[in-house]
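Missing here: one protein chain of the complex. Every other protein chain is in place.
Then we have subunit A:
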Amino acid sequence: MVRRFAIPAALMLVASPLAGQDHAGMDHGQMDHSGHVMPESPMSPGSGDEPGDAPPPPVPTDFPGMRFFPAERMTAARAAMVKEMDFNTFALQVDRLEYRAGKGGDGFGWEGQAWYGGDIDRIVVASEGEGTFGERAERIELSAYWRHALDPWFNLQLGVRQDFRPDPQRSYALVGIEGLAPYWFEIGGQLLVSDKGDLHARGKAGYQQRITQSLVLEPEAEVDFAFQDVPELAVGAGFERIELGARLRYERNRSLAPYLGVNWERKLGETARLARASGEGASGVSAVFGIRAMF
């Protein structure tokens, strides 16, 4: 039995984070401002101090420094200055690396990314996963994508994801949107197409609630959705899985912050039924402790 959902629904899911992004302010002005430069200088005390409207001179093409210094040195110095200001950097951000204590046995979980690049374009390698000690890991995901800033708040993701677990391994092409929604919600959505042709979506949301300068409560949610049954992965069409967590971290030092929290995960719909049928639990709650790191 293989069901399929319409693709437009998937696009809507991914596009939904974008919906909020242009509500940056209160767009009450309906008047046409084109050509309206700026308010006149209010400090001009009366007439006689208003600037004229002479045209600006053309932009020159010469480089006067070359009259005094070797041209190649001046050119190299200008290039060096511009390049130095094009700030590319590397960062490693571990959002969570944690021990999970639960009824079904203790386990572990992680989520993080490393990136290199500038403000607009970055190469990102991200990973998340989880497992139970003494067993094969449930989920090991590694993705690599190009992250491109679309507007002040949102980024496009284009790349691939490799799932080393569960078995059988799957490779996906990935397109996503991530960003900061109004009210400081961190949200993201990804569409994934596997090398076998199955289509999935993932949505994420999180929020940083500062309780004090050093104490931060971070609730997070992650939802997976399948557009069709994938029997090999024991996934049924529809919502596959939801994960809700709340972590309270002590961030005296931004680079390394320990946390405590709770993580609840539940398989949904047909996926849950398949799990129960194979004798696995469909849900699990665990107490977690770990570290968040930023290097």
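Convention: contacts are C-beta pairs under 8 Å (C-beta built on N, C-alpha and C of every residue); 3 or more make two chains touch, one makes a residue touch a chain; residues count from 1.
Criterion: contacts and distances are computed from a predicted model.
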Item to check | Chain not displayed: protein name in its UniProt record ("Succinate dehydrogenase/fumarate reductase iron-sulfur subunit", "Copper resistance system multicopper oxidase", "Allophanate hydrolase" or "Quinol:cytochrome c oxidoreductase quinone-binding subunit 2") | outcome: "Copper resistance system multicopper oxidase"
Next on the checklist: Of the residues A:83, A:136, A:196 or A:276, I need the one that contacts the missing chain.
Outcome noted: A:83
Checklist entry - So which bits of subunit A touch the chain we can't see? => result 22-29, 31-39, 41-45, 48-65, 67-70, 73-74, 76-87, 89, 91, 93, 119-120, 149-153, 180, 182-184, 209-213, 254, 294
